[in-house]
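Worksheet: the structure to be examined is printed underneath.
Only one protein chain is missing from this complex, and each of the others stays in its spot.
Here the chain labels run A and B in written order, and each chain numbers its own residues starting at 1.
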Amino acid sequence: MLLTSQPSTDPSPNASVPRERNTTLPGLITKIIFLGVVLAIGVYAVPLLIHYQMWMWLGIMVAAVVLIFVIYLTKRFIPGKYLFPGTAFLSVFLIVPVVLTVGYSFTNFGDGSRSSKEAMIAAVQTESFKRTPDSPVYTLAVGVEGGDVADGPYTLFLIAGDDPSQKVLAGRDGEDLAAWTGQAPTITDGRVTAVPGYKLLTARQINDAWANLQAMAVNVPGGSESGIKVQTPTQAYEGKSSIRYDKANDQLVSDSGQVYPNQVVGTANCFVAPDGKCFQGKSWLQNVGTKNYSRLLTDSSIRAQFLAAFAWTLIFSLASVGLTFLLGFFLALTLNDERVRGQKAWRAFLLLPYAIPGMISLLIWSQFFNKDFGLINQLFGIDVNWFGDQTLAKIAVILVQIWMGFPYMFVVCTGALQSIPGDVKEAARIDGSTGLSTTFRIIMPLLLISVAPLLVASFAFNFNNFNAIQLLTQGGPALSGQFTRGGTDILISMIYKQAFGGSGTDFGFASAMSVLLFILTGVLAAVQFRITKRLENLT
Amino acid sequence: MKRIAVIAAAAVGLGAGLTACGGQSPNRGEADLVIWADAIRTGALEAPLKAWAEKNGLTAVVQTVATDLQSNFVTANEAKNGPDVVIGAQDWTGKLVQNSAIVPIQISAEGVSQAAIDAVSYGGQTYGAPYAIETLGLFVNNALTDNAAPATIEDMVAAGQAGSAENVLCLQVGESGDAYHMQPLFTSGGGYIFGTNADGSFNTADVGVGSAGGIEAAKKIGELGAEGVLKNSINGDNSLQLFNDGKCAYLVSGPWALAGIREAGLDFTLSPIPGFAGLDPAEPPLGVQAFFVASNAKSPAFAQQFVNDLLADTTITRAMNNSDARVPTQDALAEQLKASDPILMQFLDLAQSAKAMPNIPAMEAVWSPLGQAEAAVVGGADPASTFEAAGKEIASSVQ
Partner (left out) sequence: MSSSKTQTQIHRHSAGARKRWWVEVGWRYIIGLVMVLIVGVPVLYIIGVSLDPQGSTTGSSVFPSKITFDNYTTLLGGSKGPFLRWYLNTLIVCLVVTVLQIICSSLAAYAFSRLRFTGRRVGILALLLIMMFPNVLAIIALYSMFTQLGEAFPIFGLSTIAGYVLCLMGGALGQVWLVKGTLDSIPQSLDEAAIIDGASHFQVFSRILFPVLIPIIATTAMLAFVGIISEFIIGSMFLKSADSMTLAVGLYGLLQGDKTANYGVFAAGAVMVSVPVVILFLFLQRYIVGGAVAGAVKG
């Protein structure tokens, strides 16, 4: 691409850089309003971000406000004034996510390891809280005596569902459940609905106080160590956690004495069950160093699939660009002839596939290729199993790429042809070139030089053209013996499957693949850059 | 510099003014109870949910999650941005527990199918409120075949070929397979997914896909593919449509197919799916649709209350059934529906011979390799080597 080319007549830098002149009054007011709004947003946002402890966003926010003031308040940093808006968006919504993705690639982030160790242990205890067999279901009311409904302390008023005498029990945090000895409460339909001196919580208040209520430890006397758990706004039951965390030895211990020690399984630590696997498949988010990368490079099946997908990605993008260009060029040559009537009408009609949103076209084409009921086989009376065979599916993918992409190349080439001065063709003709050799010796090179950057851009786009695969074949058909990559999967769709696909999510590993893809993309960009640079030097 | 100071001062003044106008702290602009469901269930749940919420003085909404509901739910819940309740299938249970995404619930099992409750139980706890079950049956287009209840698959093929149907059987294999719909054939041929331990739990070390039984089943499936009874071109997108258009003598599908078939006005019969002659009976998969309570629900109390109320009586489930006919888990509702929709209730009988697919997380590693292997064999791949490879793949990823 000619991105860094200096304008052909490059005057001395000082002459070409305009200086800021005296600012006009409207300009000044605009500036004040703009900076004022920025400051207002900053002042509004910063306390909120501190309140929610979002340090990353806080950093972004403060940096943005400071930079805006530094750049736009002074007369210096003129390029900065123009670069700032786009760069800011780019940094926050592209570079930051990329950096975070790189970070994920060094972790075991994925199914069973999305949260911290503490959260995982807490979840295990909640999940293992088992109702005492044959214990009653209690109706529940929650009251506060003088305290406030949001913070407690709370008193639970329970009546066992199977108790015909409707004896009211009361429980407080840290105390045993005991018969209520205070003033007689009102009971409606087996549930306490009013207690003198107490304010009973509504369902909404119970919902708001949920975390506090769950944290209450109301013991059920009788030595079974079980407690009362609030289940719904109107129900509670007794039971206990069947698994506890033994902090001293960093292990889980079950009621029956089974120990789950903290050991490494695969790439990460977890509490290991007797069968050698993680307890309930649970682990926690942790740093695994470069294990994801070493797995990617050493697991022969994964490496082979990655390389195969890479090869197809290259073919796919090259073919997409090359064939759309050839067809577009050919059509431009064909129709860009003053003797062909209705040029505008042809061009308008052939532009159609490009104008239809790509997502729509792809979804429609995915139906057209069905072997027995698709439009293509019906129309031509053939019986081709397009999506059943790897090669055919690849051909189908490319055909759709051509259908969707040729109009753009057609338009570009038509324009480029029209911009080639007539005297060049005339001169060639005088030199004795025939039509065909003029085309190949004179027109084609001239045209290639002018459209090369577009071809390169198109290649880069197709290299990661996720929609073209996902919406058309979803990467299919399946290949025997390869379970991550399908026959038409390009790298990006394969990585997507790895991260979100059917057989479990593994963001850490998928991120490592993404980083590798990013590096590959970068290398390709560098190569393209060299090629276009060379082309540029030719002119 | 003076000018800068003036601009700065003015900007600060303006900023302070604007801040004073706008400094309100945000609140959750959502309903008291948020439920996530896929597109089909959203419609059925909306009205009954609204009625329930009004009765309890709350607001509630169902949100449609168009794609990947399960992984979207797990991700959103982890980010504390998810719903309070999610509707999913029983085979999600293990995966959701693995991710600590759901919490156990306490529902009264009285009058609710025990098989359904077992299917959403994991590690000794019940996690889901099962409201519907589904299994596969054999729909027969009586206009295209004489044999409305074939005893074996061979009988079915013979009867289908004798008739005038374009296709004998509509079974959605597709290009990448559909292990769920293939399960009856796979089990009849002798295949299984995981072996079971003495205590009834699944033994993931014993993968049945590449076993002798699995390969036997694969060969049978391959034969059907070679005969053109199973086709890769018939997939989830067109299988029902083909049957409705009278282009298939038989259809393997579930209760969700009924509405379309009735609308098409076909003369049809619903029968059990036959097995291969001389081999095991076909064992269709039992699916259970259930409501799960999210571990990071913003309204945990309302969520628990809702799942509790759901199965306490038939108000909500019956209303849902009116717009999205399913086989209920509640005996009381089943009784009511037997009179009004006997064909639908035939699935209740079919479900007797069905077996719930394992709900352990390891199943995630099964669906796609098994489906792919089946699709490949239908397409003509060698059964033994294909299934052995798939079995190995499954075994290696469940380790």
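Rule of thumb we're sticking to: a contact is a pair of C-beta atoms (placed from the backbone, for glycine too) under 8 Å apart; a residue touches a chain by one contact, two chains touch by 3 or more.
Computed from a prediction, not measured in an experiment: that's the story for all the values here.
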_Which candidate, A:Asn207, A:Asn269, A:Thr324 or A:Ser450, sits in contact with the chain we can't see?_
A:Ser450
*Could you tell me which of A:Asp134, A:Asp189, A:Glu338 or A:Asp423 touches the chain that is not displayed?*
A:Glu338
*Options A:Ile33, A:Met54 or A:Leu297, residue touching the unrepresented chain*: A:Met54
*On chain A, residues whose C-beta touches the chain left out of the figure*: 1-5, 7, 9, 11, 13, 15-21, 23, 45, 48-49, 51-52, 54, 56-57, 78-79, 81-83, 85-87, 89-90, 92-98, 100-101, 104, 109, 331, 334-335, 337-341, 344, 346-360, 363-365, 367-368, 370, 373-375, 378-379, 403, 408, 411-412, 414-416, 418-419, 450-454, 457, 460, 463-464, 466-467, 470, 492, 495-496, 499, 507, 511, 514, 517-518, 521-522, 525, 529
*For chain B, which residues reach the chain that was dropped from this view?*
26-29, 36, 38-40, 61, 63-68, 72, 75-76, 79-81, 236-238, 240-242, 244-245, 247, 260
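Simple rule for what comes next: only the chains that are shown with their structure count from here on.
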*Can you list the residues on chain A that touch chain B in the complex?*
28, 31-33, 35-40, 42-44, 48, 69, 73-74, 111-112, 114-115, 119-120, 123-124, 126-131, 137, 203-204, 206-207, 210, 231-235, 237, 242, 275, 277, 280-282, 367, 370-373, 385, 387-388, 474, 476-478, 480-481, 483, 486, 500-505
*Once bound in the complex, which stretches of chain B touch chain A?*
4, 7-8, 10-19, 22-23, 25-26, 32, 56-58, 68, 71, 74, 78, 94-95, 97-100, 103-106, 123-125, 175-177, 205, 231-235, 237-238, 242, 295, 299-302, 304-305, 308, 361, 364-365, 367-369, 371-373, 375-376, 379, 381, 385-386, 389, 393, 397, 399
